[in-house]
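As you look at this complex, bear in mind that one protein chain is not there, while each of the others sits in place.
For reference, chains read A, B and C in written order, and residue numbers begin at 1 within each chain.
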Amino acid sequence: MAFSVSSKGVYAIATTPFLNDGSVDFTSIDRLTDFYEESGCTGITILGIMGEAPKLEPEESRAIVKRVVSRAKVPVIVGVSAPGFAGMRSLARDSMEMGAAGVMIAPPPALRTDDQIVGYFAGAVDAIGDDVPWVLQDYPLTLTVVMSPGVIARIMTNHSSCLMLKHEDWPGLEKISTLRSLQIAGELRPFSILCGNGGMFLDFEPERGADGAMTGYGFPDMLTELIGLFAAGKRDEAHGLFDAHLPLIRYEQQLGVGLAVRKHVLKRRGVITTDTQRKPAQSLSSTAKAEVDYLLSRLARYDKRAAL
Amino acid sequence: MAFSVSSKGVYAIATTPFLNDGSVDFTSIDRLTDFYEESGCTGITILGIMGEAPKLEPEESRAIVKRVVSRAKVPVIVGVSAPGFAGMRSLARDSMEMGAAGVMIAPPPALRTDDQIVGYFAGAVDAIGDDVPWVLQDYPLTLTVVMSPGVIARIMTNHSSCLMLKHEDWPGLEKISTLRSLQIAGELRPFSILCGNGGMFLDFEPERGADGAMTGYGFPDMLTELIGLFAAGKRDEAHGLFDAHLPLIRYEQQLGVGLAVRKHVLKRRGVITTDTQRKPAQSLSSTAKAEVDYLLSRLARYDKRAAL
Amino acid sequence: MAFSVSSKGVYAIATTPFLNDGSVDFTSIDRLTDFYEESGCTGITILGIMGEAPKLEPEESRAIVKRVVSRAKVPVIVGVSAPGFAGMRSLARDSMEMGAAGVMIAPPPALRTDDQIVGYFAGAVDAIGDDVPWVLQDYPLTLTVVMSPGVIARIMTNHSSCLMLKHEDWPGLEKISTLRSLQIAGELRPFSILCGNGGMFLDFEPERGADGAMTGYGFPDMLTELIGLFAAGKRDEAHGLFDAHLPLIRYEQQLGVGLAVRKHVLKRRGVITTDTQRKPAQSLSSTAKAEVDYLLSRLARYDKRAAL
Partner (left out) sequence: MAFSVSSKGVYAIATTPFLNDGSVDFTSIDRLTDFYEESGCTGITILGIMGEAPKLEPEESRAIVKRVVSRAKVPVIVGVSAPGFAGMRSLARDSMEMGAAGVMIAPPPALRTDDQIVGYFAGAVDAIGDDVPWVLQDYPLTLTVVMSPGVIARIMTNHSSCLMLKHEDWPGLEKISTLRSLQIAGELRPFSILCGNGGMFLDFEPERGADGAMTGYGFPDMLTELIGLFAAGKRDEAHGLFDAHLPLIRYEQQLGVGLAVRKHVLKRRGVITTDTQRKPAQSLSSTAKAEVDYLLSRLARYDKRAAL
């Protein structure tokens, strides 16, 4: 399925696997790409915040884009957020040439007023070219930039090349409802909404109008199953599945240490070879590892995928 | 049980109930005070961030302190955080005279360096008097002030009148472990640690060394049961109880709208008469109310207290 | 001259004088009130950020309002910014009853989006009553809230009781030009603009459209002379006066320590008895005092008022 304003399902936020010596682990990248597709993901997003993008050299970023794009059968989105438009443009153009489906852009932390935010994305689109499809990332908790529904509407109206909102405001349920009601009223053009924020509210977001999830939880197969249950109208079943995973979802959704949990789970699932992060990194203490493993063992009673 | 460095259990963070016209609802305050005690709480904290303290007139604050202190049989802690030391001192002294067990102080958002933070609390203790027992509130997510374990250790070492840490850093599990290991090594004097942050990690905090919780979740009776299960070494049972409540705990732990959820639950439980907030307030949409009620109905299958 | 949308000249931001024991020094308040009037000020603003307002008890604030209002022949504006609307309302209503000309309101630091800011002031006006004339304070450097010209226009359009903008954005010259051009184009109603930010750009602000200054520089007599020179079209003379004072203006416009400089100058000028601040306070080192005194001695060669 192409990347479009009608995109649905789960776009996996891919981690970037490293070998013990810190070099990029391309073998694990291949395995991870396959794993996301086998899990039912309808897309893959690489080089995002959780992908340790700022820790990569420019040539490494391109090599990763090339590797994933050439292997994946689903659309690949490339995170191109950068301190300046020059770096954003070159990574975006290079990625599209290599076959990426689109790019994702987050606002830089210094933005404050509505006009500053709207103006920034006008500059970004001017830089990458209005022929490059892109995802607008709305993540105030980490980025400190707060976009009201009105600002998102202005950006979407200004730039038809923006096909999707990565929604991860917190609290954020009402924002989805507001945007969808603007669209229903015909005051806003259609676009896809996939939810991030670690999936913490994915038990209600589909009913609010989200088309699915874009997050990196270690069980993407559970995320696709969950979205499928909602699509099938099986509300109680969906909540049952979600609730079983929530203790781990909650544990993984911790700033900084969350990536360590995610890599630990993916390693235990046999998808990536090591849980190495590049510096600066936050690692798991042995106590934290034991806590995650305990949560996995509890989850395994409900969901066999967690029996590792 | 007195308020001391050995305090354990659950200190309820009390909401402040209002009537529909916005006036303080003293009848509900009485009911709330009784409810917390009947729920097994070992203490009550009033006029905290969730208690809408900044929306109260000075005389209203004192009337509330008087009402709760004169009714409660457990220690009452009064939040006295204020933009200046003059207001902090007068509310602290007045509260102690009325019979409060101690006060709670949070750092003002502008503080940045370790020395600024340590210096601020020296000024605060100088203002309220070193004979007033107090709780140090560590809540970076809302206050933007980040206190390393070393800074907390310096404050505790400087001020023997600080008896308790209200821990609500996020992520925060390692901080508890670090502080407790400093104490075990004899490098830090004893103090109580009760955890806030809505209880989001209360399934692991007791094992990390926390003495209990200080939070305002709408089921304080569940919190005290949970702490009891951990004290009795019933780990799996404790996690079972926690996991059943986690969907609602997670929903309630949303900045801004969380208070509305909390008041809605307390109203549905028959403890407070209205869920009115003073302005500026964030209210629940009808969809959000339905979501909370659905979570309650799901929870009720596991915990009869939620069958409302 | 009444406080109105046509207000011009200099509104002095008054310091709050204390005696050595920290109590309010009402004798110095009287002298300060007279001094501002004799300096040609057309208004006085009390209990602002530089007036150490958060360090005062509620009854002290009211006593100061009463003292200044009953003595001054010019309009008195009272800073009523507060963490909650209850405290804001009661101080505003009390001040107006005592004869204040209006109040001043700054946005709380947590506000981010345009809608949040506009909504906050709607709540504030609802709280104090739309019959209370007020000044909108725009001070991003200290308050971290950034108001675009569009947001200011929305607030001014929503609330006819807002008569004046205290402009202290930095950089801020273009903002004045933008607001004035909106008014010239008939898209925005008239209001007064007085500039703060310590007077750092007062050599250009009048030509951009400002009606004068609202700041607390230790030489209000120079500020009124400067505004007079601009009103008389004596541009070069105005710049000559400004440039002579700029080294001291610049030294006084330091966050935190600036108030200490200001009180030191006012004490040396014989207006206030002590330069005592309430805690938390930042004092001048002996080196800093010598630097200020050296700047005064240099200034005295140009302006005799500085020969102290």
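Assume contacts are C-beta pairs under 8 Å (C-beta built on N, C-alpha and C of every residue); 3 or more make two chains touch, one makes a residue touch a chain.
In this text, all values refer to a predicted model and were calculated from it rather than measured experimentally.
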{"item": "Selected residue (touches chain absent from view) among C:L165, C:M200 or C:A213", "value": "C:M200"}
{"item": "Contact residue for the chain not shown (choose from B:G150, B:P190 or B:G270)", "value": "B:G150"}
{"item": "Selected from C:R154, C:R208 or C:R278 as touching the chain missing from the view", "value": "C:R208"}
{"item": "Touching residue (missing chain; options C:V5, C:V257 or C:A300)", "value": "C:V257"}
{"item": "For subunit A, the residues touching the chain missing from this view", "value": "52-58, 60, 82-87, 90, 109, 119-120, 123, 126-127, 278-280"}
{"item": "Residues of subunit C (touch criterion as defined above) contacting the omitted chain", "value": "170-171, 173-174, 177, 200-201, 203-204, 208, 239, 242-243, 246-247, 250, 254-258, 285, 287-288, 291, 298"}
{"item": "Residues of subunit B in contact with the chain not shown", "value": "112-116, 140, 145-148, 150-151"}
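Criterion: only the chains that are shown with their structure count from here on.
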{"item": "Equivalent interface positions on subunit B and subunit C, same or different at half", "value": "same"}
{"item": "Subunit A-subunit C separation of Cα centroids, rounded to whole Å", "value": "47"}
{"item": "Approximate Å spacing (C-alpha centroids) for the pair subunit A, subunit B", "value": "34"}
{"item": "Shared interface positions of subunit A, touching two or more other chains", "value": "none"}
